[in-house]
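Removed from the display is one protein chain of the complex; every other protein chain stays in position.
The letters A, B and C name the chains in turn, as written, and every chain counts its residues from 1.
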Amino acid sequence: MRFTHDEMMTVATSRFIRDGWNTFIGTGLPMVAAYLAKATHATHATLMFESGILAPEPRTVARAVGDPRLQSTARRVSGMLDALLLLQGGHVDFGVLGGAQVDRYGNINSTAVGGEGYHRPATRLGGSGGANDIASTAGEFLIVVRHSRRTFVERVDHLTSPGFLDGPGAREAAGLRGRGPTGVVTDLGVFDFDPATKQMGVVSLHPGTTWDEVAAATGFELARPATLPTTKEPTARELDLLRTRIDPDGIYVKADRA
Amino acid sequence: MRFTHDEMMTVATSRFIRDGWNTFIGTGLPMVAAYLAKATHATHATLMFESGILAPEPRTVARAVGDPRLQSTARRVSGMLDALLLLQGGHVDFGVLGGAQVDRYGNINSTAVGGEGYHRPATRLGGSGGANDIASTAGEFLIVVRHSRRTFVERVDHLTSPGFLDGPGAREAAGLRGRGPTGVVTDLGVFDFDPATKQMGVVSLHPGTTWDEVAAATGFELARPATLPTTKEPTARELDLLRTRIDPDGIYVKADRA
Amino acid sequence: MSIAASGSKVVDLRTAVDSIRPGATLSFSGFGHFGHPLAFVRELLRAGTGDLTLHAIAECWPAELLTAAGRVRHVNLSNLMFEGLGRVRAICRAVENGWITTDDHSHLGLTLRLLAAGWGVPFLPIRSMAGSDLERIQSGEAPKFARLHSPFGDEEIGVVSALAPDVAIIHVAEADEQGNGIITGQISVVDAQIRAARRVIVTTERIVAAEEIVERNQLVTVPGILVDQVVHTPYGAYPGGMYGLYDEDLELMGEYYEASRTVPATAAYLQEWVFDLPDHDAYLNRIGSRRLAEAVVDPVHKLARGRGEW
Partner (left out) sequence: MSIAASGSKVVDLRTAVDSIRPGATLSFSGFGHFGHPLAFVRELLRAGTGDLTLHAIAECWPAELLTAAGRVRHVNLSNLMFEGLGRVRAICRAVENGWITTDDHSHLGLTLRLLAAGWGVPFLPIRSMAGSDLERIQSGEAPKFARLHSPFGDEEIGVVSALAPDVAIIHVAEADEQGNGIITGQISVVDAQIRAARRVIVTTERIVAAEEIVERNQLVTVPGILVDQVVHTPYGAYPGGMYGLYDEDLELMGEYYEASRTVPATAAYLQEWVFDLPDHDAYLNRIGSRRLAEAVVDPVHKLARGRGEW
């Protein structure tokens, strides 16, 4: 069965979400992945949004974290302070984060790129939002980004959200309570972090992706494992759910409609 | 016009409440006094209760700070944390406190009396509740108690709510933000605190009360002023409002119905 | 992750009560004569669970009944009294005789201690308690109050330490089977209690379909993700009231208050109204449907007929 990069990324992301987990997400591909997880292996996962929306069940895909569809179908609606303090209080098992740059320790930049640095960057971005809060205090988090040398950099220009900072013991020294990033999903593969070195390693490459492609698209040295597993393909059921029920208009997840 | 001790205390209390003030009160005589103030000189005073009830306008007198009458007629209903943090945040101009013991500095005990002290008192009382919070952080507060040597003591057995502590500068040293107690209303008279010494002094004696009665009912030395003004009597309108509209059944304020 | 995320969290009252271990620290909903989970308290009394520590801000009735039965060892409290009646005599007697120990706070102080635990931080700053005996006398297991120098200016500020109950027992008007709960009217300190507690038990007047919760999702004080067990206990606050549903039974509350004057009369009251009745159904049968119906409030004025003007 044919599938797109978007679909592979969505399915790979959904597989990180465990049943029963309280999952803190934004909109976009991660939200689609979360609804896919709920429709498959994680029926009792609960979705939470930084806007204070709890357990929404919209009939169609939401466009924003404050989307009326999410509010009108949620079990509870409050505000950002409430949502982020539930997060800090230890009630969130899992979050999903994107970013403009990621380094080998899973540190994320979503604030400023290039130029003379923070005060006069070449490109100013949106900033942390709740991302630093999720990276610091969620049980664990997953990084979902497109794979390129611009994104996978040796050192992030601005450390907006903490991965493993500068390596083993650094999160603990900073007093961060969450376990940190446990995986990275890109359009090329699935990655994780070595328990000892806290550096990014390869879990699997998506079907059709070669090691050379990954190495070329990564701006830091990635160890080549002895064997290179292939990411399990999306099942027919997963693709069907995505295409017909969860994001039928391809708002966030492009299906190949050729 | 005849009036009772209760009525004199209520009217004297109501006169401390200024128009426009956010006033934090409990039930009982102070609540009746607050509604009297709103019906006379302080139309735009706003009543707040520690239960999180804002600006209630019950048709009949409430029996408790969580009384359904207060909740069903309030402009806003929240909870205790919200109410007490509005207080701490500086949004309360005035509070009214009672107590089992009061000393010359306006310190109040509502926790434990006699015996071997806090851990094994002769009489255990209810404890601070919001009283310490009001005494510490309201703009100012009024003490309303019945006058006796048991109540007006040299030293409170337990300093539950801070008046001027041990004298000038002590509130500032403790970091307390409110100005402290500005008056005391009893069944015998009205009292205040000397701006320099922070000790209790006489403002006026209620009609018919003598200096000797007050001195005999006070367990610490109270300076006798050169002149002894008489508290302004309740007006016919004040008595009428109390007896026919605010507390017609005499639940909190006994009228002489003989 | 909440332990019962795999489906409904609904259990029966006995199961919920049996999850409370001897020696546990507890915190109960309620304020004045309203909103206390008294059906739960009576079942807890029947279960015999003792050596309890209470974090008691406004739960006068649960604290008094548990103390009257000798089940309490220590109370961290801010205020305990019966509004409109007077002292909580069993608690006062227990303190005066040295049967239990206490640590006193202001309402804000104790509530912020719970909130600190709920927020996952070791302390929260506070502008009250300083200078009083609430600061000087520290008689809990751990210190409650300290002063800090602010790193942002030349200022000293009080801080209260985090305090987490093992279990918060919260009575609500309505909840779905996941524990998303609606409290009508003032919420007392439920917001702090449910965030602080290691486990949350919700007792509810009604268990409703998710749709009913979704329709009023801005009124959900108790987020289901914090809840471990949901128990259906109609008239669960009786003889206290539930705002918007039924008024307190002042006669029955007064009966306890009179009995509490002496130890034997208190024991007789508990025997008659708790131990001699096997369960909550038997309790409600004893009250009788006529009396329960009379307590039901007018939907607009929120008072029972015969309780005077609103």
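In this text, a residue touches a chain if its C-beta (ideal position, glycine included) is under 8 Å from a C-beta of that chain, and two chains touch if they have at least 3 such contacts.
Quick caveat, the model's predicted, so the values are computed rather than measured.
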| message | Given that one chain is not shown, which residue among B:A55, B:V203 or B:L228 touches it? | response | B:A55
| Of the residues listed, C:K9, C:R127 or C:H171, which one is in contact with the missing chain? | C:R127
| request: Sort through B:T4, B:T27, B:T73 or B:T186 and give me the one touching the missing partner chain. | output: B:T73
| task | Kindly note down the residues of chain B that lie in touch with the hidden chain. | result | 19-22, 44, 46, 48, 54-55, 71-78, 85-86, 88-91, 93, 137, 177
| field | Hidden partner interface residues of chain C, rising order | value | 116, 119-127, 142-143, 146-148, 150-153, 155, 157, 159, 161-162, 184-185, 218-219
| said: Please output the residues of chain A touching the missing chain, sorted low to high. | reply: 27, 50-53, 58-60, 63-69, 71-73, 77-81, 84-85, 87-88, 111-112, 115, 118-133, 135-137, 158-162, 165, 170-171, 173-177
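Everything that follows uses one rule, which is that only the chains that are shown with their structure count from here on.
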| query | What is the shortest path, in steps, from chain A to chain B when you may only step between chains that touch? | reply | 2
| task | Please name the chain that ends up farthest from chain C once chain centres are defined by their CA atoms averaged. | result | A
| Between chain A and chain B, what is the gap in Å from one C-alpha centre to the other? | 58
| query | chain C: which residues touch two or more other chains? | reply | none
| What are the residues of chain B that contact at least two other chains? | none
